[in-house]
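I have a structure here, written as structure tokens, and I will follow up with some questions on it.
A single protein chain has been removed from this complex, and every other one stays in its place.
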Amino acid sequence: MFEGILIAGFGGQGVLSTGQLLAYAGMKENKHVAWIPSYGPEMRGGTANCGVTISDRPISSPVVSEPTVLIAMNRPSLEKFEPAVVPSGLILVNSSLIHIKTKRSDVKTVYVPANDIAESLGNGKVANNIILGVLLELTGVVSTESVLEALKEVLPPKRHNLIPINQEALEKGRQLAREFKAS
Amino acid sequence: MKKVFTRPESLKDIPFHYCPGCTHGIVHRLVAEVIDEMDMYERALGVAPVGCSVFIYNYMDFDMYQAAHGRAPAVATGIKRVLPDRLVFTYQGDGDAAAIGTGELVHAAARGEKITVIFINNAVYAMTGGQMAPTTLLGQKTTTTPAGRDAGINGMPVKVCEMLAPLDGSAYLARVSVHNPKNIVAAKKAIRKAFDIQMRGDGFTLVEVLSSCPTNWGLSPLEALKWLEQNMIPYYPLGEYKTPAEVGK
Partner (left out) sequence: MAKVLMKGNEAIGEGAVRAGCRYFFGYPITPQSELPHYLAKRMPEVGGLYLQSESETAAANMVFGAAGAGARVMTSSSGPGISLMQEGISYIAGAELPCVIVNMIRGGPGLGNIAPAQSDYFQAVKGGGHGDYRVICLAPASVQEIIDLMQDAFDLADKYRNPVMLLADGVLGQMMEPVELGEEKFVQPPEKPWAATGRKKGGPKRLINSLYIVPEECEQHNLKLAKKYAVISREEQRWEEYHLDDARLVIVAFGTSARVCKAVVDRARDEGMAVGLLRPITVWPYPTGVIKRIREKVDRFLVVEMNMGQMIEDVRLAVEGARPVHFYGRAGGMMPVARDIFNEVKKLYNGGAEQ
């Protein structure tokens, strides 16, 4: 297996930490993982992105220049990175904030109103984990259990009370993806 | 829509890359306006630093240079000695001018080099991610002073105007701020005065501008301006530290 996942959005949307969570989960499963952020002045523009590679082979370059999956959390990210996605790759669009469609017809696109669902769960901050749930269900890149285990290590103990809501968000995402698969 | 202000001719019509609430953009505009008002577009030469404001070389529409980190006063010296009738200025951050480039700054002033340094004091290394600058205040937390600046380890913040004032070669030294409209007007006056004094050939001129960096201070744009007023101004008093006698205050 090999997935090169690019997660992109505004700074402050938790893009970098979501990528780290995914990498941690992959490590828990003894897979080869690498995470790399965009760095430097391009952050001034307020955008942030990171690449996460999860593979059963050693990882050559951690730079995800041809993503198999793009998670676009805002519109500029979708517009900037959708051309790079490999043919028959996957694009997950945060349709709460992105009101346009992708131009690609050779990839699978799923529109996830992540912020709206997160709000309905009572915590707008778990939008990333809704999308992460969709990703897990559609790709099987790592298991939900590994993500939850990783959360325990990534979150400082005083914030472990947030684990149940994150779990709920992941489940909600998976459920959404199952409905998408069925349709 | 009513036009609130027009863009100075010296400022290129492209958007700034600065963060919301960053005052670099305001100072760029002041410099450009003064050059327009002095009708110096064709004779102005600017030297960009290494720092967040490196791309001033794109924003200024007239001819520009880009210098190594801290070396702008040396580059400006070379330019001015070849083209003595030009208006030559550098635009430098506090890391650039008061840490790595202290030698060049002090000796340009000591030689009475007829250039102007626009010195942006925002109390951090902004471009590289908010490390301690020579101007970082005591107790101020930065990425390299996670427990706050400690005088025992890092010494006291550097006061650039006060440091240069005793040098005979310095002709005009002023500290201004851009945290509110009144101070912005005063800042522009100081820049004009420095450029005029440079062109009179009186010696080295520098305008220190207290500036905000909301991003690395971890504050909103408004909070940042308030922080500047409440914390920086008491330690870095505004005013003219040196003026040629004939020019006066």
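Note that the chains are named A and B in the order they appear, and that numbering of residues resets to 1 at the start of each chain.
The working rule: contacts are C-beta pairs under 8 Å (C-beta built on N, C-alpha and C of every residue); 3 or more make two chains touch, one makes a residue touch a chain.
All of these numbers come straight from a predicted model, not from anything done at the bench.
When the missing chain is restored to the complex, the residue among A:Pro37, A:Pro76 or A:Gly124 that touches it is A:Pro37. Where subunit A meets the chain that is not shown, the touching residues are 20, 23-24, 27, 33-37, 39-41, 57-63, 65. Annotation for subunit B: contacts to the undisplayed chain at residues 50, 54, 66, 68-70, 95, 99-100, 102, 125, 127-129, 131-132, 134, 143-147, 153-154.
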